[in-house]
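With one protein chain held back, the other chains of the complex are shown just where they sit.
Which chain is which? They are A and B, in the order written, and residues in each are numbered from 1.
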Amino acid sequence: MSFSLKNIISIKDFSKDDINFILKQTEKLEPVARSQEMSQNMAGKILGMMFYEPSTRTRLSFETSMKRLGGGVIGFAETGASSVTKGENLADTARMVAEYADALVIRHNLEGAARYVSDIVDVPIINAGDGAGQHPTQTLLDIYTMKRVFGKIKGLNVALIGDLKYGRTVHSLSYALGMFGAKMSFVSPPELKMPQETLHDLKGAKAVTRETDNIHDVLDEVDVLYVTRIQKERFPDPEEYSRIKGAYLINSELLNGKDLIVMHPLPRVDEISPDVDDTKYGKYFEQAFYGVPVRMAILNALIKSF
Amino acid sequence: MSFSLKNIISIKDFSKDDINFILKQTEKLEPVARSQEMSQNMAGKILGMMFYEPSTRTRLSFETSMKRLGGGVIGFAETGASSVTKGENLADTARMVAEYADALVIRHNLEGAARYVSDIVDVPIINAGDGAGQHPTQTLLDIYTMKRVFGKIKGLNVALIGDLKYGRTVHSLSYALGMFGAKMSFVSPPELKMPQETLHDLKGAKAVTRETDNIHDVLDEVDVLYVTRIQKERFPDPEEYSRIKGAYLINSELLNGKDLIVMHPLPRVDEISPDVDDTKYGKYFEQAFYGVPVRMAILNALIKSF
Partner (left out) sequence: MSFSLKNIISIKDFSKDDINFILKQTEKLEPVARSQEMSQNMAGKILGMMFYEPSTRTRLSFETSMKRLGGGVIGFAETGASSVTKGENLADTARMVAEYADALVIRHNLEGAARYVSDIVDVPIINAGDGAGQHPTQTLLDIYTMKRVFGKIKGLNVALIGDLKYGRTVHSLSYALGMFGAKMSFVSPPELKMPQETLHDLKGAKAVTRETDNIHDVLDEVDVLYVTRIQKERFPDPEEYSRIKGAYLINSELLNGKDLIVMHPLPRVDEISPDVDDTKYGKYFEQAFYGVPVRMAILNALIKSF
């Protein structure tokens, strides 16, 4: 088993072997991420972070991954304190940081930004979210979480819930779930349905999917409720927004007696009630933790240690 | 001698043994903080910093402590570049950072924030200042400085000067000084006297204290002048503020011939004249330095190394 990619741009670039390789390495790195074992595999190495959009979770988990492995991190978390304000373009900034670092992590508001940079510079590029595009390391940690809890992905029943139209997380995730033979239910208000293009792709890949706008249609049969936020801005009418938000609210009463786990890419606002947090259902903080060993696995795969 | 605390929330949680343990370890770590000896005790460990309020000194000295010990630091120094702007609440942010880090340092504008977080997450919490509440690591470094200079705390005469009403530093410090048997003079304008509640607590602990508004009442007998800033905002009348500020100004002329040291939690504005800096009296920069070995001692006490 080996890893074939030089850059981590889109989950669509991954073969099943590539994903399995990362999942396997993640498992081995869990004790390091849990602070139970030490690895200094990245000592003397530098990760360059170029965050043109704010982020806490993705940025901090990449930093944690690199630093726990003994490596260093440079870069910017927003564009205020950098020459970006002097009008330097993305290409020049990326070339410059690439002269300093062993790999770059890029988050940008424009779709395609990470791919564009990977064509320009020599060091490996990791896409940490490009606008409405991809966020492949999120997908890998989502897949890892399910595999970790259920021991497999094949045959799992996964419901993706909420904003399936604009949420970049769910597009990548559905692709990966299809690749590994999970069955998917897409639960959303009609205004926020999974795009036709994604449905078409999934059909081409022979993925088993269905659509509904009623969460009660799926509660009895799914293994995973993957919840995403429904943003107020999508609805011109505040009352319509309130009605829909209520219909998709996950709380412990709704879950009572079911046999499933609840996941969320976080941050949540109020789509999952806090009364779920400490139940057997709530797996979203554990999921956030898995971001660390997954990203460690990716760093180890892309950056050659001494 | 051992250390009994899991979290560092309030100086009131400390037993005398706990404080003595930290003072002892601090002494051992001084050569590491002075860059004379190397320790990699925190290698592979991560400290999470959640600073909801700006701070230079506290933040940088925690970072220095962790990094000199070979550990890594993640987090945010202000809330701009983080998901806090997406509306995530303190509890969720803390849970998330706790998934990545071996301990959290929290500075927050609301009293009780650190205690609240310590009830939610499993990793140790260090309170780096919560509104008008506690700032226990500041108190520990203040105590260490006095112990270091005089060899003991018991029997020392310490004058706390300036804003004794709102200054969170002086409340914690007076509590600790009382515990170790120092005698205290509280020197402040009537508007900014030590709160009745604190005086009552100190009396209950049999601490020897007295109050005055005249700095000349104490100059001949004290070992330590602990100065804090008087903020302009406390006085509706600018002339009243000017008069009071002048009456509490510490300069070398005032100190000439006295046998005492001057301390200050910093940053100062103009309550201590720069002409004190390089005299035998001025100990506030040395005091700032001691923040590093004190915080090293705390990190070592809370985080298990490999």
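Miscellaneous remarks
Here is the rule we use: a contact is a pair of C-beta atoms (placed from the backbone, for glycine too) under 8 Å apart; a residue touches a chain by one contact, two chains touch by 3 or more.
Remember, predicted model here, so these are calculated numbers, not experimental data.
Only one of the listed residues, B:24, B:57, B:243 or B:304, touches the absent chain: B:57. Residue A:97 is the one among A:19, A:32, A:60 or A:97 that touches the chain missing from this view.
For the options B:20, B:39 or B:252, the residue in contact with the chain missing from this view is B:39.
Within chain B, the residues in touch with the undisplayed chain are 32, 35, 37-40, 51, 54-57, 60-61, 63-64, 67-68, 70, 77-78, 80, 266-269, 274, 277, 285-286, 288-289, 292. Panel shows chain A; residues 43-46, 48, 72-76, 80-88, 91-93, 95-97, 99-102, 306 of it touch the chain omitted from the view.
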